[in-house]
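Of the protein chains in this complex, one is absent; all others appear in place.
On to subunit A.
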Amino acid sequence: MRPASFEYHRATSLDHALELLHEFGEEGRPIAGGQSLVPMMNFRLARPGHLVDINRLPLGGIEIDGQVLRIGALTRHEAYFNDPLIARHFPAFLDAVHYIGHPTIRRNGSIGGSISHADPTAELPAVAVLHDADIVVRSVQGTRKIKAVEFFLSAYVTAIEPGEMVVALEFPLPPSASTGSFIEQSERSGDFGTASIGITLQFAGGKIGKAAMVCSGADLFPIRAPEIEEFLVGKALADPGAAEAGRIFAASIDPVDDHIASADYRRGLIAELTRRAIEAACTRALDKS
């Protein structure tokens, strides 16, 4: 359980990091907190020939930039908890981060790392998919923005190309009459979830306007639930049909059956978490109305 040989490089600037990643191609990986990459290397499941340490780059910070909330790739998980912008605009995000790991992981782990690692049931990929975030990646060729729903391709597989690295996430700011919620269940607190559901709602006149829903645990990456998003439109906040939504959604998925949980259980759990997440979001919407 020791990593294979690799060379370590400390990047002194973003351009330096991108040059190194360009030079190493498939063999190069940026490293920040190492909370996911280092265990993978110790198991020799990841064998990068070159690690580019980006910890000293100015890539942290949570700020509003025009119509988006921009979160730098090196922002550590513990920073979300007391951030007023996240609390104000993204209640589902704030719910979700409470399920992330333990204090050590929160102190070291970064949003860029979590997104790039793409564990199927990690919280931040689900949050990005829920909020239609753009994943901002850069390489020596320049910058491109990838929609979160197009970013996660499979378990631990993303749309990042060799030579690229995530530099930020951009979350479109929602209208003020909106809210959300996120619920996860895991076997132990701090574990990756068995399943999780995130909801965002826009509302007016006691009714749901637009809705978004994300689910982890139903597939190899977080998926949206367009059927439920449509189902919720026009529903009364006081009676959104949450249980029915849970049943409909659970019937539409085909979760894995493995030693951690049976497919039946995952389906049942997802139905129930869907109900609870919708009800929680509606309760918040009513409080805010």
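Convention: contacts are C-beta pairs under 8 Å (C-beta built on N, C-alpha and C of every residue); 3 or more make two chains touch, one makes a residue touch a chain; residues count from 1.
Methods note: contacts and distances are computed from a predicted model.
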- Query: One chain isn't displayed here; going by UniProt, is it "Putative anti-sigma regulatory factor, serine/threonine protein kinase", "Cu-processing system permease protein", "Glycolate oxidase iron-sulfur subunit" or "Xanthine dehydrogenase family protein molybdopterin-binding subunit"?
  - Reply: "Xanthine dehydrogenase family protein molybdopterin-binding subunit"
- Chain not shown: contacting residue from A:Thr104, A:Thr143 or A:Ser262: A:Ser262
- Item | Listed residues A:Glu187, A:Glu230 or A:Asp254, member touching the removed chain | A:Glu187
- Message: Take the complete complex as the reference. Which residues in subunit A touch the chain that isn't displayed?
- Response: 1-5, 43-44, 185, 187-192, 194, 259-262, 265, 268-269, 272-273
